[in-house]
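Of the protein chains in this complex, all but one are displayed in their positions.
This part shows chain A:
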Amino acid sequence: MRRALQYLALACYVAFLGFPLLWLLGTALKDRGELATGGLVPLSPTFENFGDAVRRADLVTAAGNSLVVALGTTALVLVLALPAAYALARFRTRLKVAANAWVLVSQVFPVILVVLPLFLILRQFRLVDSLVGLTLVHAVYALPFALWMLQGYISAIPRDVEEAGVVDGAGRVRVLVSIVAPLLAPGLVATAMFTMISSWNEFFFALVLIQDPAKVTLPLTLARFVGAEGQVQLGALAAGALLATVPSLLFFAAIQRRLVSGLLSGAVKG
C-alpha cells in the first residue's frame, strides 16, 4: 500500500517534470496541419521546423555570438581564476575571507543595481553593443563562483605533492603550472563547463548591453522570436528552443556526476 502510494507520487513528479519537455519535442516535430490540432504526439513527424527556425530567427548568427562569448568568458575566467584560487586555497590571507564573502554577495544582490553603472562604464569604453564588453561582464560575474569551485578542487590535492616540487627548486608558478594544473584537470573541466553554461544561458546582461541585431545572443533572439509567436511559428519556435538547449544539456550531462558528487561531499562536510 505504502509502496503503491510512493510510485503514484513518483509518477506524478515524472509527469510534471517531463511533460513540458515532451510537449516541446512534440511541437518541434509537428507539421503545420498538426500544430493547429494540439495533440501531444506528432502523427507525421517532420524536421522542417528546425530548418525554419534556423532561417527565420537567424539562429546561426546568434548561436555563433553566444559561442564566441561563452568561449571567451570561459578562457578569461580560467586564466584569472586558476592562480587566484590556488593562492586562496594554499595561503591563509584575509583575501580568502573577502573572496568567499564576495561569492555570497555576488549571488544575492539584484543585478539591476550593477547593470546601470556597468552600462555607463562600458559606454565610456565604447563597449556597449559589443561582444567583447559582454564577454568581460560575463567573466566578471562567473569569476566568484569559479574561484569557489576551484578552491574546493585544489584543497583536495595533497600538499605533499607540491612540497616535493618546492624542494626540487621549482618556483610557485612552476609548481602551479606543472604540478597542480595537471592534477586539477577534472576540476578545471567542470569549472570551465559550468562557466560556459552560465554564459550560454545568460539573458539579463545581454538584454541590456546588446541592441545590434548582428550581435544578439541566442537567448535574446529566441526571446524576440516569442514576440512574433503566431500559429505558423509555433513549430519553429519549439525547434529553435530545443536547438538552443542542446549545447548546455550536453555540457551539463558531461559534468553532472561531478557536480552532484561535489554537492554531496559539500553537504557532508558542511
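Operating definition for what follows: a contact is a pair of C-beta atoms (placed from the backbone, for glycine too) under 8 Å apart; a residue touches a chain by one contact, two chains touch by 3 or more; residues count from 1.
Operating definition for what follows: contacts and distances are computed from a predicted model.
Novice: Choose one: "Multiple sugar transport system permease protein", "Nitrogenase protein alpha chain", "Cytochrome c oxidase subunit 2" or "3-methyl-2-oxobutanoate dehydrogenase subunit VorB". The correct choice is the protein name in UniProt for the chain not shown.
Specialist: "Multiple sugar transport system permease protein"
Novice: Going by the contact rule already stated, which one of A:L59, A:A81, A:L131 or A:L184 would touch the omitted chain in the full complex?
Specialist: A:A81
Novice: Quick one: which of A:L43, A:V60 or A:L95 touches the chain that's been left out?
Specialist: Per the contact definition at the top, the residue touching the missing chain is A:L95.
Novice: Since one chain has been left out of the picture, which residues of chain A touch it in the full complex?
Specialist: 2, 6-7, 9-11, 13-14, 16-21, 23-24, 27, 35-38, 40, 79-81, 83-84, 86-93, 95, 99-100, 102-118, 120-121, 123, 136-145, 147-149, 151-152, 155, 172, 176, 194, 197-205, 207-208, 218-219, 222-223, 225-226, 229, 231, 234, 237-238, 241, 244-245, 248-249, 251-252, 256, 259-260, 262-264, 266-270
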